[in-house]
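A single protein chain has been omitted; all remaining protein chains appear in their positions.
Every chain is named by a letter (A, B and C) in the order it is written, and numbering of its residues begins at 1.
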Amino acid sequence: MSGLDPSAPNPSAPNRGALDRRALAARIAQDIPEGAIVNLGIGAPTLIADALPAGLEVILHTENGMLGMGPAPEPGLVDPDLMNAGKQPVTELPGASYFHHADSFGMMRGGHLDICVLGAFQVSERGDLANWHTGAPGAIPAVGGAMDLAIGAKSVWVMTDLLTRDGASKLVAACTYPLTGVACVSRVYTDRAVFDVIADGFAVSELFGDTTLDELQELTGLWLRDATGSDETEGMRS
Amino acid sequence: MSGLDPSAPNPSAPNRGALDRRALAARIAQDIPEGAIVNLGIGAPTLIADALPAGLEVILHTENGMLGMGPAPEPGLVDPDLMNAGKQPVTELPGASYFHHADSFGMMRGGHLDICVLGAFQVSERGDLANWHTGAPGAIPAVGGAMDLAIGAKSVWVMTDLLTRDGASKLVAACTYPLTGVACVSRVYTDRAVFDVIADGFAVSELFGDTTLDELQELTGLWLRDATGSDETEGMRS
Amino acid sequence: MISKLRADASEAIADVGDGATVMIGGFGAAGQPVELIDALIAQGASDLTIVSNNAGNGDTGIAALITAGRVRRVVCSFPRQADSHAFDAAYRAGEVELELVPQGNLAERIRAAGAGIGAFFTPTGVGTTVSEGKEARTIDGRDYILEYPLRADVALISAYRADRWGNLVYRRTARNFGPLMAAAARTTVVQVDEVVELGALDPEAVVTPGIFVDRVVEVGERPWLRAGEFVGAPA
Partner (left out) sequence: MISKLRADASEAIADVGDGATVMIGGFGAAGQPVELIDALIAQGASDLTIVSNNAGNGDTGIAALITAGRVRRVVCSFPRQADSHAFDAAYRAGEVELELVPQGNLAERIRAAGAGIGAFFTPTGVGTTVSEGKEARTIDGRDYILEYPLRADVALISAYRADRWGNLVYRRTARNFGPLMAAAARTTVVQVDEVVELGALDPEAVVTPGIFVDRVVEVGERPWLRAGEFVGAPA
């Protein structure tokens, strides 16, 4: 759904201290407080689970009817009745619970999830998200639970490379791909910087490597507020 | 809710073979087929449970979240967490299940109950039911689950005396009391006769004791179709 | 480590404010959070809107809350009962408003709040006084009225067992409104007979996942279970 394969290299990111996916996952994990109920989207966001500090209790929700999801099973212990939203085998932690799909999506729509982290094709200045469909002629659309997550979680974060493989910015003034949700994203974690969606566009709260604000403005073509010295960001641990 | 106390005598019914409440409950029980899922309203309808033939599997639903409800417990075995809609202690049969109120009323509204039997203040010729509120000034209204049952069960039957204590007919051209549901009743079992709601009013399918059709027409002030010789009645065993 | 356990009922309900909307679980005595209601009476919050199936029985629980003059409004399906004298008196005196909601609509409105549904068309109440002033629509030949979610600031419910994540199981018909109210309130406070170790509840049998629960108080076996005495009709 994200177009972001966790194991693929990212040819468009010059190697100047930009974060690779595992490092970015670790950075995002730092912003997830103990006790948070979190849904990690298909693809790169699933790496965040492995980056959470050992012993920190974060409860993972999977759309297909489970809270308290654990990591992939040991070889030989795969249970075909126990999978995540990406249809990969997972495990059950003490404190887990199962429920049907209406209850699972009621948790999203009803605003009970603290955080979800999704991949993206594009995020707009007002927080619109496009991550399900390129709109290309002949492409078969498949939305799954993306729209429910986008409008449901208390905080919707995006994890993505800043640029596509063709060098286009995924942060845009207005999405050109079909939308997943309107004004729903609050924060975008990219390989170059962390962006918060604020009233008048994006604010950069953190730069990775030797990335500069000017460079980001050039790459995105957007005016960006400098919030790197500010504490007024949305992070849940602030 | 029914205004029909199972243990009270009925002073308005002359003793000419009209059925008493237990006999009427037994008559209704005959029309309940094995496997039916049945909700018995508060008051007299609860007597029907005891009148079902031993060994016949009829599954009783109670609005407060249970299927497979059994009879009252032996003294000393009362469980305060196990009651029926009338807040009387009941028991659990093998095959029982518990669920919350949204699921319980979804069963009604979704048309999953085969039969419910309710008390009534009035039933009209088009099957309107009034059984929750006299509309008297100063009376405190209390509707409970009556409206959900009235519109939900596949067959809504009424169990009642034909006449009020003041001698007024409970079968009427149009209800004067506030309605519980519109065009929802299919059959009325009274102490004098069984009435089916048909396209143009009530049809009498069965007379009790020495009651006659003429007498019923006089008592109710309604034109009544004679269906006592007909097999074209709604009974589920037909 | 996550722990939703609180020392006692007073601590668990300490922040309920005047004017709050409070959902209270239970159908008659089954599932009624007696200790939490007692703590709320002692705490003193007033001008409350109570959402519950009944409006109190006898002189305890919701009835006591009404008698103490803390309730401005009741949203329920069945206020009038043999022993609802506390509500009856306050209602007749004009001290308490009543919004009467058919039981299934009450349950579904609470469910809608928890599930993020903006409104829904229900067939219950069509053509009756409870549909007056409500939007009506015929869909596929059946008549419906539009009903809106019922949300609360606080839900007070009773369950059988909990773990420290707030996962809950109930006992028999004491389940009733508990799972719905837990999801519909900003803060959900639960009293349980027993707190068990994390992992001791069967994940297949958890009825209310901890996501819907904020605070858990262990009250021990409920008094009326100990007494072996039923508050309704004798067996």
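Note that in this section a contact is a pair of C-beta atoms (placed from the backbone, for glycine too) under 8 Å apart; a residue touches a chain by one contact, two chains touch by 3 or more.
Fair warning: this is a prediction, and the values are worked out from it, not measured in the lab.
K.L.:
List the shown chains that the missing chain touches in the full complex.
P.N.:
Hidden chain contacts in the full assembly come out as A, B, C.
K.L.:
Touching the hidden chain in the complete assembly: which of B:P71, B:G111, B:G135 or B:G221 does that?
P.N.:
In the complete complex, the chain left out is touched by residue B:G111.
K.L.:
Specify the residue from the set B:G35, B:P53 or B:G135 that touches the hidden chain.
P.N.:
B:G35
K.L.:
For chain B, which residues touch the unseen chain?
P.N.:
Against the missing chain, chain B presents residues 34-35, 37, 57, 59, 61, 67-68, 92, 94-99, 102, 105-113, 152.
K.L.:
When the complex is taken as a whole, what residues of chain A touch the one chain not shown?
P.N.:
Counting over the whole complex, chain A touches the hidden chain at residues 62-66, 72-83, 86-89, 92, 98-102, 104-106, 108-109, 128, 133, 138, 140-148, 151-152, 178-182.
K.L.:
Of the residues in chain C, which ones touch the absent chain?
P.N.:
108, 112, 115-123, 137, 139-140, 142, 144, 148, 169-172, 202-205, 207
To be clear about the criterion, only the chains that are shown with their structure count from here on.
K.L.:
Any idea which two chains share the most contacting C-beta pairs?
P.N.:
Counting C-beta pairs in contact per chain pair, the top pair is B-C.
K.L.:
Taking all protein C-alpha atoms shown, work out their mean, then name the chain whose own C-alpha mean is nearest to it.
P.N.:
If one averages C-alpha positions chain by chain, the most central is C.
K.L.:
For chain C, which other chain has the most distant CA centre?
P.N.:
Looking at centroid distances, A is the chain farthest away.
K.L.:
Hey, how far is the Cα centre of chain B from the one of chain C, in Å?
P.N.:
Measuring from centre to centre gives 29 Å for this pair.
K.L.:
Between chain A and chain B, what's the gap in Å when you average each chain's C-alpha atoms?
P.N.:
So the centroids are 56 Å from each other.
K.L.:
Would you please write down the residue numbers of chain C that are in contact with two or more other chains?
P.N.:
Residues: none.
K.L.:
Enumerate the residues of chain B that touch no fewer than two other chains.
P.N.:
Counting only residues that touch two or more other chains, chain B contributes none.
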